[in-house]
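Note that one protein chain is taken out, while the other chains of the complex remain in position.
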Amino acid sequence: MKYSIFLIVAPMAMAFLVPFLGHVMPALSKGLSFLTALAGTVLSVFLLITYKTPFTVIMGGWIPPFGINLHVDMLSLLFATVVYGAVTLGIAFQLSSVVVKKPYFYMLILLLLTSLNGMILTGDLFNLFVFMEIAGISSWALIASGNKTAGVRGALQYMVVASLASVAYLAAIAIIYSSTGTLNMAQISGGLREMNSAMAALAVLLILASLFTEMEIFPFNSWVGSAYRGAPSSISGLLSSAVALAGAYAMLRISYIVFGAGMGNIIRFGSFNITSILFWMGVVTVVTGEASAFTQKDAKRMLAWSSVGQMGMILMAIAIASEKSIYGAVFALITHSISKLLLFMIVGRLVSATGTSDWTRWKGIGRKNSILGIFFIIGALGVTGIPLFAGFWGKFTIIGSAFKSTGSSYLGVYIILAATVMEAVYFLRLAHALFEEPERKPGKVNTGIVFWTCTTLLALAVVIIGVFPAPLDRKIKKIPSELRGDNTSGYISTVYKAMGR
Amino acid sequence: MNKIAAILMIGIISYGVYAAFSSTQPGSKPFKRKAQNDVSRAYLAKTVNGKKHSSIMRGMKGLENSSSNIVTAVVLDYRGFDTLGEVTVLFAAIAGIGLLLGGQKKRVITPAGPIISSLAPWIALFILITSAYVFLHGHLTPGGGFPGGAMIAAGFLLMVLGFRTKPSGVFRMLESFAGLSFVLVGLLGFLKKGSFLQNFMGTGEMGSLFGSLFITVLYAIIGIKVAAELSSGFGSFVKEDLEEEHE
Amino acid sequence: MSPNNILILSVTLAMLAGAAAVVSIRSLIGAAILEGVVSLMAALLFLQMSAPDVAITQAVIGAGLSTSLFVIALRRSNSGQEDSDE
Partner (left out) sequence: MNNPVFLFGIGAFALMMIGLYGVLTHKNIFRLILSLGLMETGVNLFIVAASYWDGVRAPILGKIFNVKTADSYADPLPQALVLTSIVIGLGVTALALALMIKYREGTGTLEMEDKREEEVEE
């Protein structure tokens, strides 16, 4: 089980190898990048299948809190698997597209993969910061690699916001470390309650601000539109399905383990209550995200803002903090990643076929490429959460948990339902345009065996999860109890066991 | 954003920080240190693995690590994984620069004036020796691989300015090689001792130059890597710079 | 106030004055060089806080390399001395 370090180390080692190979044989370095990601996917699936109880992997032979530890449980393994799967398909998609990229491009994708897995697995607050910075740097470079000014502008906007976020995060680390004397997440969880409550509230607000940037929560998401639009389509897909996923993971982990020792027990610091802040940020994000998506004529921007809306919904679920809502949030995150990656792949090909990302000029493409159009509809239904498609279960559970909760959380039901209607309208509007009578003869969409393999896999996943959610359901059901700190298989007790206490 | 809004925002933040720091509720706070905490006390007294010493002397053997500079011990031994991440950050940044700025027109480099070009090699040699000293003594004195490597890169920048030296692909190779060796050292620890980046070379005499081989090896790798990285990355800024001057 | 505190206070004030100049001065290249001065003052403060490792790193990387990088990048981006911001 300690082999889970290879989830982080293998792509890192491969990335270090690329400049060497890129000098000798560029093609080989690309192929090996893909194979590394594929091997990592296999490893993560293997770990997921053989998984029994949470465990802690120590680094450097030093027990936590002196050394850094990785924490592997169902939540981190599931997310690592999704990230690996998404990146593997993303690399395949990029390899099969007409635009030839330099070996460095694949190297940066591998570094992104490394850092996202590091974010997901680490149990140390500062280590999380280091991996967040690697993720940031590699994604800025990748966004700008589209060689278009829009991408460079998006990357710069992202850079400025993310740098502010990392300063806030470091300031929070300074406050937390000098008051509690530790950086280990499990230990901080106890230490935060011994802190002066105003100080603790300040630290928590600073951390929340930086995590909101990773997770694309309003008002920290002004960069989203231009970054997604200017990036190459494979990268936009990865930003939505892997980077935002890792951000949401960090949010889940930190808000349950660090801020509150377990479910439904999110800490109050004096009169300051995190739950309501998270909930209202989520509401505002859903409303603004879906409204911006609704008004977009640019397909990539539309998908980007739709991701923002989904992240807002997940933040609301995190804030409701019941066993059901956690289940719903994890389910929705995973299915959102799958469906969005599918949509971005299709949109990417449509953009390269028509030379524009304005979807009103895509009229009639679906008539000539009907399977592509059907796949688009499957992806759209998956994101929207129509019954029999993957997104349904997550959304359904979140709405159910909002029904059961009292107070302002009840409002979540209406917000999510309204957002679903808006999503359905703007996706079906686009899908309708695809099958409309064309004004001029639509161009040929460049497809190929690799593209069809990727999209078929994703579309099948959307449908199969929608119809038979049972296998995924069994895995996700374990998560709420593992997140809880008070039982023997919970996060905190696992780490404390590794500390020898 | 206009200036008044900015000042208003800064005022709000400052007030919030002031309110938090002046809060009189009970509990621990930064800047008001309680007795030194467990973690750093264990680092200083080298008692992380539970073995207690009444005092530590120069020349002592069998300590959990024999670095007298505790910051170095933390950076490379106790929290070595962070440092691997840090090295990767630089690597990613330089790769990004290569992706964005590399592969452009042919470069012409103009030589600098006579004073710089005659002095450059001597200064560069001096910098090289100093930086080697800095990263070999990382476990004894302040300094280490990062400043040492950065100094070599500065020396190299001087060479670029002084001569017609062109930064070549050699640096990328060296960087690649150094990064791989870092991971390899980590994996050897994993294979021999069971934990990634664990010290598998043993510890020697505290306070001697080659007493902590593990740290010296890692700092040498980091020094080479940082030097190669910064030289190649900054080379790609400089090259274009000189070329534009020429045109 | 001990002499040491006076030294610390003057270095801090010099650092803050430099920082204020960085955000307000018109010349871009001047701002870049002042940023180096701020880094150097910060390195002195690190030294005062008994952190010699950090001080050396800050001096070499923050004051040395970053500043030269700023200047080189500014020349590379071929911009004039004037800032059109005001």
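Letters A, B and C name the chains as they come in the text, with residue numbers starting at 1 for each one.
By definition in this document, contacts are C-beta pairs under 8 Å (C-beta built on N, C-alpha and C of every residue); 3 or more make two chains touch, one makes a residue touch a chain.
In this text, all values refer to a predicted model and were calculated from it rather than measured experimentally.
Put simply, the hidden chain is in touch with A, B, C once you look at the whole complex. Only one of the listed residues, A:Gly22, A:Gly230 or A:Pro480, touches the absent chain: A:Gly230.
When the missing chain is restored to the complex, the residue among A:Thr36, A:Thr56, A:Asn69 or A:Ser97 that touches it is A:Ser97. Remark: the residues of subunit B touching the chain excluded from display are 1-3, 5-7, 9-10, 13-14, 17, 30-31, 33, 35-37, 39-41, 43-45, 47, 52-58, 68-71, 73-75, 79, 82-83, 85-86, 89-90, 92-94, 96-97, 100-101, 140-142, 146, 206, 233-234, 237. Although one chain is not displayed, its contacts with subunit C can still be listed: residues 1-2, 4-5, 8-9, 12, 15-16, 19-20, 22-23, 28, 31-32, 35, 38-39, 42, 45-46, 48-54, 57-58, 61-62, 65-66, 69-70, 73-74, 76-79, 83-85. Mapped onto subunit A, the footprint of the missing chain covers residues 97-99, 126, 130, 133, 136-137, 140-141, 144, 146, 148-150, 152-153, 155-157, 159-160, 163-164, 167, 170-171, 173-175, 177-178, 183, 229-230, 232-233, 300, 348, 351-352, 355-357.
FYI, only the chains that are shown with their structure count from here on.
One inter-chain figure worth recording: subunit A and subunit B are separated by 30 Å, centre to centre, where each centre is the mean of the chain's CA atoms. Taking the mean of the C-alpha atoms as each chain's centre, subunit A and subunit C sit 37 Å apart. Subunit A contributes residues 2, 5, 9, 12-13, 15-20, 22-23, 58-63, 65-68, 102, 104-105, 107-108, 111, 114-115, 118, 126-127, 130-131, 133-134, 137-138, 140-141, 144-145, 174-175, 178-183, 191, 194-202, 270 to its touches with subunit B in the complex. The residues of subunit B lying in touch with subunit C in their complex are 69, 71-72, 134, 142-144, 146-147, 150-151, 153-154, 157, 230, 234, 237-238, 240-241, 244.
Partner subunit A is touched in their complex by these residues of subunit B: 16-17, 19-21, 23, 25-31, 33, 37-40, 42-43, 48-49, 77-82, 84-86, 88-89, 91-93, 95-96, 98-100, 102-103, 169, 172-173, 175-177, 179-180, 183, 186-187, 189-190, 193-199.
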